[in-house]
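Can you read through this structure? Questions will come right after.
Note that this complex is displayed minus one protein chain, with the remaining chains in position.
Moving on, here comes chain A:
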């Protein structure tokens, strides 16, 4: 008895002793009064290290909002003033997110460039204080560290990051049409070298932790932990913090230095960069490249180059001034508003507004192992969905399975997957020629040839074998879903899923509901689409739904322009210089001339006069000659394996000559040609909203940009009308209407917006 009591007191003694010397244990904080009063940030002290924890309430991510910034400054001031504290660690309490960037709404609420510039200057000042801190600050990064978050991290003396897939660093500002405005353009080049800094800031790409370590963007990596006495994520953050505290101590004790050993290549680069001539050449090179890629449509990249240049050539102070001014200017541009609009739209289209489906889709079956079917299979198996890929022939199935394997294997080559992961993902796929196992399918997506009779046949076959709850989704670009559903025993389970090719690259998924489709069916396909990583718009059924319907009139105009004697190369350059990522003629080749013909005929029938323009005869003749586009090697262009510069298909000259129509000189300037294409697109998009095909303008913009390549700098057809004025578009349409008639008649909703300039699609 006595013995056990003795041990008990021993244990208690041990515990109290550790409390008294705080350097020993990690778990005891000396309480701070601030702990209770702040909402975004709190801090505790471990020994002589302050641990600042960032955790914005009610949000999955931390963003640099005004409140967070002011609390951060308060906390840091306390830490600097406290003699007991010798170093600090910054860490987020949210798994998967350090700081995701500045608060976009904070920028959006600014009325003038000056206001934004001031915001930028505040940020610059805050981070400069961090940079000059005599107490070393260690950023412990787990999860996304983007934009302002990265700028914060690189102002610290030391960075430690978790080496997992969720941890990414980057400066995505350029994708929003702005620049890193809190010292990023000045600090980043010094940290990773000018070329790497340009690459980061101009592409906005995410950099994974291990790559960041190699670049010198972070100093140490921490391996993610498995489960121990706590869930993995929780323990990993705790461990990251423990490691960071150790390093913070060693930094303040000067046991380690913040200076990094540079490799030979790095040394050589930094030596080269010290030569003014080399620097000038690099600026020039980068500017040329940017010009070529943006066609001058995006102002942000050039200003980023400018701000970096100013900092390097004229010193920090000038650099900061330049950065903040340009930040202000950029935030007020139409391009940045358009891009931010797209960002918001994308966030919106990544949510399932139809609620949680009753049944989680675990078994998926895909009919047709063609380009689309195999693509859908690929984006499903790598999310862990057991997928059956069924085709009618062994050769077709082979090709499809090979496509999935190649898609995964390419990721292995890029080191995004290990070969083992590839194999285990690939084992989620079953290729077969019969309906075995369909009795377990929760969802069937058919991607068979675009032929109504065939689709009816497979629908009936599928319904005979699948369980009652199974959803039947049709991947079609133009066949109305209600027509497909007409032979179904359970039309409430039938829905359209329009994927875009190539499925693993294109982000958009257009979901088409009929009058009869149930809400749970919609919720279920949206859930699957989101799992597949898609941005989703949900539209009503109708000929061409939304995306194909917008594209068709533009394509009709493409044909007319070609018939008027403009050659495909010129047409391509006109469309790309307007901001489309792919030229109009090339697009037809990519989509497939036969598909385009199909769509043009179907929609031509459905919409009549309004869809007129060029003659479908052109497409018909091309199809009959076997010019099906890229897939057949010939279309408007000739495609050869390994040849980069494609040349025009001269066999087409005869066909074009025979179908030539005289151009109308007053609507044939380059600019007119561009606007004839774009206005028809925009007009049709707005008509879709008017008719209720589209539920919201945001979905319309997302669909147009992510599915059809509508110029992102314009933000999509609706944002474009809002930013540039409905009246201007109506004027253009009227001018072309005078020349060509009905296809250019502006729709009522557009006219309404032109008549009352206060009316906006986005309030």
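In this section, a contact is a pair of C-beta atoms (placed from the backbone, for glycine too) under 8 Å apart; a residue touches a chain by one contact, two chains touch by 3 or more; residues count from 1.
Rule of thumb we're sticking to: contacts and distances are computed from a predicted model.
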Chain not present in the shown complex, as UniProt names it (candidates "Ciliary neurotrophic factor", "GPI-anchor transamidase component GPAA1", "Trifunctional enzyme subunit beta, mitochondrial" or "Gap junction protein"): "Trifunctional enzyme subunit beta, mitochondrial"
Hidden-chain contact residue, picked from the options A:220, A:316, A:501 or A:632: A:220
Residue among A:235, A:383, A:440 or A:625 touching the omitted chain: A:235
Residue among A:82, A:118, A:206 or A:246 that touches the chain left out of view: A:246
Residue ranges of chain A at the interface with the undisplayed chain: 1, 3-4, 7-8, 10-11, 14, 220, 223-232, 235, 239, 243, 246-247, 418, 420
